[in-house]
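One protein chain omitted, others in place.
A and B are the chain letters, set down in written order, and residue numbers restart from 1 in every chain.
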Amino acid sequence: MRLALAILGSALLAAWGVGFAGPYEQQVLTIAGINALAVLGYQLVFGRLGALSLAQGIFFAVGAYATGLLATRWGLSFPVTFLVSILAPMLVALVVSIPVLRLGSHYFALATLGIAQLGTLVAVNWEDVTGGANGIYGVPEIAAFGQTVPVGSAMLVLVWGLVVFGVILFGLLTQGARGARLATLERSPLAAGAIGIDAGRTRLTLFLIGAGFAGAAGALQAHAVGVVSPAVARFDVMVAILAMAVIGGRGSALGAVLGAVLLTHLPEWFRAFESYYLIAYGVAVLATVILLPSGLAGLIRRTPARPPTRPPNWVATGPLAKSQTGFARPAGLARRPPATLTVAGAGKRFGGLIALEGVDLHISPGRIIGLIGPNGSGKTTLLNLISGLERADTGRVRLDAVDISGLPANHIARLGVARCFQHPDLPGELTAFEAVLAATPGDASAVDRAADSAADRAIGCLRELGIDMLASRRVSDLAAAEQRRLEIARALATQPRVLLLDEPAAGLGENERVDLARQLRQLAEGGLGILVVEHTMDFLLPLADRVVCLVAGRRVAEGEAAEVVRDPAAISAYFGEAPA
Amino acid sequence: MMAPLLSIENLTVQSDGAVAVDGLSLSVAAGEVVAVLGANGAGKSSLLRSIIGLENPSAGRILFGGRDLSRYATHRRARLGIGYCPEGRRLFNAMTIADTLDAAGPSDPEERIRRKAAVHDLFPQLVERSEALAWQLSGGQQQMLAIARALMGAPRLLLLDEPSLGLAPAVLGELMEVVGKLASQGVGVLLAEQAAARALAVADRVAVMRRGRVVLDAAADTLERDAVAREMLG
Partner (left out) sequence: MIDALAQLTVNGIALGAAYALAALGFVLVINAVGAVNFAHGDFVMAGGFLAVAISGYLPADLELPGLVVLPLTMLVAAGLGLLLSLIAYFPLRGRPPVSVFISTIAVAIILQHGTNAIFGPAPRAAPPVFGDGQVDLGIASVSMQQVAVIVVAAVLIGAVALVLSRTRFGRRLRAAAQDPEMAEAIGIDVPLMIAVTFALAISLAGATGALLANQFFVSPDDGGNYMLKAYIAVVIGGWGRIHGAVLGALLIGMFEVVVAAAASYVVAEALLYGALLAVLVLRPQGLFGEAEGRRA
């Protein structure tokens, strides 16, 4: 809806500009379109990754200078200069991404600012190349394939045509499962790793594409104005792009277009106030951040990805019917063969504190293992070691024969170890359907592609937990119990070969727990091995095939559920008594 | 009988969207040690946090010395005389013991010196290490500092959340002695614990919590360990 509005609005603006505007207005509108392109790219990094880059302005300048130099010095034609102007800032972005992209928020902002400052210094002081304070004059109008694109209507149409193209590209990168993954990565980075999202690769991709957008905008600006002055490298450009993104609406293509059009025209409308309009810029940004956190585009609700309306053929049976057929899986829901997870001698210290020592664990397909122990006994640490959130000091973790110890979390998740967190870690602004969609494997390696579409699979997982009727509800509107089940559904969407749950029954009512226990039992009957960390004994004991009790990082008891709770070591541990 | 020091009426607290405390009523008298026992997730921490004002109840009242606390911000509740030791201690890690106690003390310098002396009497170990940073202390000393910090405000009610966590039994014994001493001086103590054995020994009264509710509320000496265990684990 918002994407469509952005495309429609861009087309209408261009049409109005061609039909009714005078040359000056056409030029302003052209610049607005150029800004919209730069802001679109910025929305990928700042809006979608939530990374406050302050280098977008300098990427814009690199594009402008590349076009200026190549067109005036060597007289290269537009297709070549435009391509180089897009690639050059991407190359710069690639080089700086190595030190910069892994930095935390404040460091990232400063590092990108430092790069921008270096760029400004180069633009002003490397006079032989950039023309120093004078800049580069006489950048020709666009000419390619025997056609020239004079400034005015033709340039206006070209620029806004590229904006439409940019919006479509933006949509491809940020809609559907991709968009859901980005939202998960921004809001819950830990959970993103746990469902197999490669944060590093995603960040790099968007950072580079964002730089490419800025380069294209810079190139067009050089053609539109005919001059590349060092003003394009000033921090003001960055501030303008940021202001457009914030006021238009963070993360939205419509916001990029709205912000660019509005703020490009602001100085024109407030011409009588001369330099005061820049103060108005600041006031507008401040007011937007405080009063309208999602900007102007936020006034129109985002259209969430729509769940499929056509029910897949296997749905009619439903989860209950399914369980009566034993191990048979619904035909449509692709599964990977279950695997055995083995932990051998896991140990972990934090400073002087022993969190885990010599812990063995064995989860075979179709079995539910309960993990109990008093607060601070190392249960969650053990889950973190298995799922790759923390590295073990000693010991190995194997999935079947594959040694997965020390692999990054997202890699382990893609290999088939899924986990849920003690507090459901879900991005609140997504719908339940989108939250699960984010976890559906994006690459062919992990999936039987022919089986069903990602959307069908997401709905199937919701249904398996009995919450498919919540598919279109926003996650933040769901009750805690619903969120817990949603998180398990999301874990299932990764097609796990073994499942780890951290206190899944916490905060659940009596009936909800009975339901959850039944659903977990069904998953186990389907062949999945499940580890359940739990304190609620009346939930765990009837459910678990075996129970392991940890105390102070060591395994003190293991066996049938009923045996372990009668085990004297386990009982005294729970009551804080010294081990006998 | 005098009005209780703390009286909680039908308290309901939502935490992370889930009901953590569910229509709970409980009271603590001056000089009384009430142990709230329960497994992890039973709602003990939310109960204590809502008394000091770090979580907001969705229903019910908390009265302290007859005052309804709902209109008091957290720092004003502390000044009314409620001391709070959170789970995991949450010390100011980059500050020394002396600085921590000073920051928590009253504004009148003489009164502050008196409070400090009283706290040092209870925990002589803190005197020796008064220039050590909080994170350099042993677990037991950290817990002592957390309690000492709460005592600097001369509280009439002390909230202790899982003080036993990560402590050796001997150290815990020392701490429980201090709790007993404080109660004999008239301080009301609300002690949330998972480790029931020690708490049972020091408590006058026991309330067992499960899923946000008190399922058992009785004088400590009438209870047997196994009964408490059954109620806790459900």
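Going forward, a contact is a pair of C-beta atoms (placed from the backbone, for glycine too) under 8 Å apart; a residue touches a chain by one contact, two chains touch by 3 or more.
For clarity, every value in this text was computed on a predicted model and none was experimentally measured.
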Candidate in contact with the missing chain, chosen from B:Ser7, B:Ser25 or B:Thr74:
B:Thr74
Where B:Val21, B:Leu37 or B:Ile52 are the choices, the one touching the absent chain is B:Ile52
Considering the complete complex, of A:Trp16, A:Trp74 or A:Tyr107, the missing chain is touched by A:Tyr107
Touch assignment to the omitted chain, from B:Pro86, B:Pro163 or B:Gly212, lands on B:Pro86
Just name the one of A:Leu353, A:Met469, A:Val514 or A:Ala562 that touches the chain not displayed here.
A:Leu353
Tell me which stretches of chain A touch the chain missing from the display.
50, 52, 99-100, 103, 105-107, 109-111, 113-115, 117-118, 121, 125, 235, 239, 242-243, 246, 275-276, 278-279, 281-283, 285-286, 289-290, 293, 350-353
Touch rule applied to chain B and the missing chain gives residues 52-54, 73-76, 78-79, 83-84, 86, 89-95, 99-100, 102-105, 107, 112, 133-136, 138-139, 142, 149-150, 152-153
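Note that only the chains that are shown with their structure count from here on.
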The residues of chain B that touch chain A in their complex are 16-20, 39-41, 162, 164-166, 169, 172, 193-198, 225, 229, 232-234
Touching residues (chain side chain A, partner chain B) in the complex:
353, 374-376, 423, 478-481, 483, 503, 506-507, 535-538, 565, 571-572, 574-578
